[in-house]
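Working notes for the structure below.
Just one protein chain is left out here, and the rest sit where they should.
And then subunit A:
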């Protein structure tokens, strides 16, 4: 057969988003924007105690309101099969594991009445004492067997204690991070309709297939009796990764009332029910020789989980990847507190863990009087330090060198607190970034339409990543046709099953299946091909596969107000092949912006007395606003890694948030000479510290 036609110009080009016009004109519909005839509205009732049991629910006043339809509680809600994720076993028991746990659901003809009903329902509790504050010496801390992502809780290679004792240069410091909230702009929402035993749900989710599986299991249905649609999703950042409360509540209410029901969570509920990034207290011990070679590294993470589910933020895991040391000890300790259940938030593990590791590296560089870029270059390992596996490719050195060159790093005076512009102290800082290459099996189908066009079907989810666009590019490339010849459907569980948009794995997982289906269609000359990549994924060779990056930042610190502002920010990434320059750049910039928020604005806290998050909404929890964010410069190193998937990408959705917080914190140290080991670096903290230093 003829050599495949070259399709340079399809994959890798900056194709605009396929749904872009629908989004800018307001016609793209999200989960709560489907209103079937006779649709009712539901508003959840959140527990007002931090621990205990519901002893009574008085719904008489609520049900007396005009337009009231029902109040669901653990006493009358449909019985559900027990899900693997216990946070979804809603209204099935009187137990209240944390403040904000849903104890009832008000259903009414209108949104206003449902809300009024929820306010009117009287819930009484048998309250129990609660324990919500994480402390480094908490008596309930234990060593979990596993941390998130299937990572072992504790690991040691070599002999850390001996290496530590022998190290001529040592850093022993502790970094503290508050809980963080995902807060996608679209609150978690669902609209559910039961029709003749078939459940259709429009859900705000990063993956409709797992939602359909959950609903089928909970209601004892065949999966063909469930359709979950997630056509447009207003962000997730992990918090819509697995099913969440709205689709469970809406489907229960719809079943109970015989009406379609819409549930859109109030913004102030989100911190309590959609997961959060757990707080971490990270002790870092680094030992090094005179030449900067790391000999001892101990990354000790203390964090919390809830009593409902064990989720351990795997913050020590990046220390198993980044730099070698003769003695390498990494571990997690977790306490199950009476707090809302933590879950995924963009780059779980890497985002908080690399903050601690990369700040500690900066401290070590200062101790050694060595350039921090040079210190990292000297410690890039030949093999993955913890596993001993060879790397499939390793782009860190290239990112560090290219970043330093573009940023003008060689002109930097390493002495801290030496640059001043009026009331501003100026400084620069840098950090490395990393994120693992994850891939999951997927199915997909490709059909020749007979007129030179093709129809690709796969239940991928486009949560704003550009998945729809990139997969069409993958298909066009594999088919050897122009982009206009490919129609692609995503975002419904009725399409060929696919994994969720998470772990920066979407494009690799879905792209592999789309590529395979299109190649097989092209080679067979048939009309339709459906493929499953399970055998291909399982046949992958044993390599350590990671994306890397380097972030460089310049900040100005106002000595009067303590305000830190980022003046310049540069990220250079090595993430395999970039499939769409436009959407890729947006994702890198978006991740770095969230990293800026983590460094400077985003903070949450537990109310020790009342047992809930204090920062409930966007007035209390500050995500970056437009004026907080400077122009952000992003570049990438073209990487040809033969050990990835056929489309060659490593995943880009999360690495942008990794490294950025440390780079900013290191720049603040360079500007002020002061080392604050807790984020965010808000004016109150920085100002007080500067005032204390001056006084």
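Simple rule for what comes next: a residue touches a chain if its C-beta (ideal position, glycine included) is under 8 Å from a C-beta of that chain, and two chains touch if they have at least 3 such contacts; residues count from 1.
In this text, contacts and distances are computed from a predicted model.
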Protein name as given in UniProt for the chain not displayed, "Oxidoreductase", "Amidohydrolase", "ABC transporter permease" or "Tol-Pal system protein TolQ": "Oxidoreductase"
Residue among A:369, A:451 or A:631 that touches the chain left out of view: A:631
Residue among A:19, A:59, A:477 or A:554 that touches the chain left out of view: A:19
Of A:237, A:311 or A:613, the residue in touch with the unshown chain: A:237
Touch criterion as defined above, residue of A:120, A:151 or A:465 at the omitted chain: A:465
Listed residues A:591, A:612, A:648 or A:661, member touching the removed chain: A:591
Sites on subunit A contacted by the missing partner chain, in the whole complex: 16-17, 19-30, 32-33, 35, 66, 110-113, 115-116, 183-187, 232-235, 237, 264, 266-268, 463-466, 582-583, 585-587, 589-594, 617-619, 623-632
